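One protein chain omitted, others in place.
Right, chain A next:
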Amino acid sequence: MKTADVLGTAVGNTFRSRTRTILTILAIFIGGFTLTITTGLGTGINQYIDQTVAGIGAEDVMTVTHEQADAGLDSGPTEYDPDAVELNGPGGATAPGRSAIDPITADDLDMIAGIDGVESVEPSKRVSVDYAQVGDGTPYTMSVGTFVPGMEVELAAGSQPDLDATANEIAIPVDYVEAFGFDSDADAVGATIELGLTDAVGGTHVVDAEIVGVSEAGLAGSLGASPNPALTDALYEAQQTGAPAAQAERYGSAIVRFDPAAGDDATQALKDDLADAGFAATTVEDQIGAFKTVIDAIVLVLNAFAVIALVAAGFGIVNTLLMSVQERTREIGLMKAMGMSSGKVFGLFSTEATFIGLLGAAVGVGAGMAVGLGLGNVLATTLFADLPGLMLFAYEPLGVLSIVLLIMAIAFLAGTIPAARAARQDPIESLRYE
């Protein structure tokens, strides 16, 4: 028998006992549907996280600090270090209960720059403004994000702050648009914003900047406004006015650029080198990775339930096909008497099982995607209206394909039991009659 005929015959046989086939398909449907929903959820959330990553910082960047003093929970009280407290951040004081970190000095920057794999190093300038004001309007407090090279903001209007511009540019969060009295997001673009801040000796400064963009709220929406480097420098300079010279060249952290294309091993080697020199380095991936691991773990557990449902459906296939083999004993015997090989008989029944799996998978995955995407759309405009860009369910073609293939594989495995029984059948026993 030709392979095409084996397939055709198997597909035809699938519909011979329609009710039984439909019930089996229904069982697979439930498993396939669940697996599609849970996988879609995982993909959707992780895609959203990936989008947000771009808003936090580029992937060729790592944040480098001095390694935290061994102040683990079990090592008792940390010894007082006047230097550390005094120098931690521009504001001066460390939050109570948090252990202090040594500052990054100019010497440290030189040392980091000398490490293999470091393409460039810049100090991370932390700035905090007292208020932000447009024209004569009400002043509002505003947090200004730390500049990270390669940072991208998810925009509601306007453009990204220009990293190379000499003029001060800023992207403000979308919440401020109405507060500042703008008619629309687009209306805010091009306006001038005044940022007021206090320096080290209590003097006040005002720095002007142009609003070039309006950023969407996101998981990273708490980052606040995004300045370009020119603005960060201007704010930092104003903030450091009157500070003792010793403090001017000290930063909480440094930003190192590296080449992520060199591979994970190279990145790890760089981290190890930095660690040997007494620095701790975190990439954006490290920061997001932990979050993703949790999501992946939850999805994995949900998927496990779906797979259990599929395995149960697999027993349904075993049962259905064993019944078919029983019913078709004579037919199988006749085919073997007519020279059909055992292998082809096996192929006939395992193909039938796989086809039942394909039908169940097609219906289950189709329905799962429809429900997921429908639900995602509804939720995007209701529950998650404040998190633009969040589609709770997302599907990648490869992911969907692998669900279908997984279900077909389970169906095939289930089919091997009845198929083997059919293949073993003795034509004489099947054709015996009185």
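By definition in this document, a contact is a pair of C-beta atoms (placed from the backbone, for glycine too) under 8 Å apart; a residue touches a chain by one contact, two chains touch by 3 or more; residues count from 1.
In this section, contacts and distances are computed from a predicted model.
S.K.: Looking at what's absent rather than what's present, what does UniProt name the missing chain, "Cytochrome oxidase subunit III", "ATP-binding cassette domain-containing protein", "Fatty acid hydroxylase" or "Acyl carrier protein"?
M.R.: "ATP-binding cassette domain-containing protein"
S.K.: Taking the full complex into account, find the residue in A:Val284, A:Met335 or A:Ala353 that is in contact with the omitted chain.
M.R.: Only one listed residue reaches the unshown chain, and that is A:Met335.
S.K.: Of the listed residues A:Asp5, A:Asp259 or A:Asp272, which contacts the missing chain in the full complex?
M.R.: Considering the complete complex, A:Asp5 is the one touching the chain left out.
S.K.: May I ask you to list the residues on chain A that touch the chain which is not drawn?
M.R.: 1-2, 5, 9, 16, 330-331, 334-335, 337-341, 344, 427-428, 431-433
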